[in-house]
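Note that one protein chain of the assembly has been removed; the remaining protein chains are unaltered in position.
After this line comes chain A, so read on.
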Amino acid sequence: MTESRLIEISPLTRVEGHGKVTIHLDADGYVDEARLHIVEFRGFERFIRGRLLWEVPVIVQRLCGICPVSHHLAAAKAMDMICGVDQLPPTAEKMRRLMHYGQVMQSHVLHFFHLAAPDLLFGFGAPAEKRNIFEVLQQQPELGRRAILMRKFGQDIIEATAGKKIHGTGAIPGGINKNLPLETRDALLAQIGDMEQWAQDALALARGYTLDNADLVQGFAAFPSNYMSMVRDGDGALDLYDGNLRALSADGDLIFDHLDTRRYHEALVEDVRSWSYMKFPFIKDLGPDHGWYRVGPLARMNTASFIDTPLADAARSELMDFSHGLPQHATLANHWARMIEVLHCVEKIRELLHDPDLQGSDLRATGKRRQEGIGVLEAPRGNLIHHYQVDENDQVTYCNLIVSTTHNNEGMNRAVKDVAMQYISGQPQISEAMLNHVEVAIRAYDPCLSCATHALGQMPLQVELFGPDGALLDRKAT
């Protein structure tokens, strides 16, 4: 194991963004340290300064092409606050919610079917050439067809509410710029039955995988952690668009509850480490060693008191039974949670499409200007915080973004180390299968490294193996 090797695997792995894993081995070849590095720089917080407040929801959504709606809406919520609007007109809030549910649905479907399903269907160690959506389409054409049509449905919802499938302009400070015409509503409603059935089938697939492979799931990057998400004001139900912050310990005890999202900075602190462009947030009262937490679909299942749509709520109960009512810690259970949320989104979309408020004409509210705005929502990958300050000329003077992947930074690093310890420690070389195990752990968080750092150009995931003297022994780029 003294000879350096460079192995490259192409095409790219199935994560969104640019990352690198380094694995440090001790003299006996055992894992000493394993890290997920985010090597690109985002910079949005800096170059948004000086721009006008109503431009912000449109500019910042360019952080991402997968979930631009999340950034669009989080920024719009912050600008609502700056414009003194605490309560949107019903049409505006419901149009935004519809947009958001369409977004979460399409993003989750993209991740589950296009990115993760090849691992789950064909095995982590399956030949690399088979681990892609094309093999899924070849082997299970009906499943692949549904994946594409479900994602299309979510994108159609976004287009109906934001004007475009990607990077629209629907949300404006204090409201929305359009309502939903009846003909558009009817065209979407005509598909909702299929979507609900297909969402249930996808949920059954994810649930079945988890239960059929319970030993693997419970032993693969399954470690206790704190969890944080937004929950609905009052009853603590799952709410992806609005609410208060709740954090639980690994045992399910409340760390904080119903924390006003506008006070997030009183509870959360961001740590900086020299080897990554991504920060490491932690809960202030618990400190960096014990205060790190995870966000995302599984965290939301753990933290929410219940789900306010019947099919998704029943599905969540089954997931919580899998961990005997305590928080579920298995990284791979994120896939099950993700599909519960797809079903929840479809149920919510159905509910909203039947709501006549969507055809209302009161689209925008105004209020007394403030200097500061904080917009928080639950993006597909987890909690998303946008924080801005604006001067008297309407120009942004301060911006801080904490995206889901940043919240999950410590959790993903732990997952990488956990899998490296399990599958790589003591091994003389990295096999392709070992590499993919590391990727599977990262992939379960559905990280959007572009959002977290704003990557440019090609986006390979690299794994590097270092010996005890710090020498690079092996490297793989996928």
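Basically, a residue touches a chain if its C-beta (ideal position, glycine included) is under 8 Å from a C-beta of that chain, and two chains touch if they have at least 3 such contacts; residues count from 1.
By definition in this document, contacts and distances are computed from a predicted model.
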item	value
Listed names "Ferritin-like domain-containing protein", "Branched-chain amino acid ABC transporter permease", "2Fe-2S iron-sulfur cluster binding domain-containing protein" or "Ring-1,2-phenylacetyl-CoA epoxidase subunit PaaA", with the criterion being the UniProt name of the chain not displayed	"2Fe-2S iron-sulfur cluster binding domain-containing protein"
Among A:Arg46, A:Arg62, A:His290 or A:Arg370, residue touching the chain not depicted	A:Arg62
Contacting the left-out chain in the complete assembly, out of A:Tyr30, A:Trp54, A:Phe122 or A:Phe223	A:Trp54
Residue of A:Gly19, A:Pro118 or A:Gly170 touching the missing chain in the full complex	A:Gly170
Residues in chain A touching the chain absent from view	50-52, 54-55, 57-59, 62, 162-164, 167-170, 172-173, 177-178, 364, 393-395
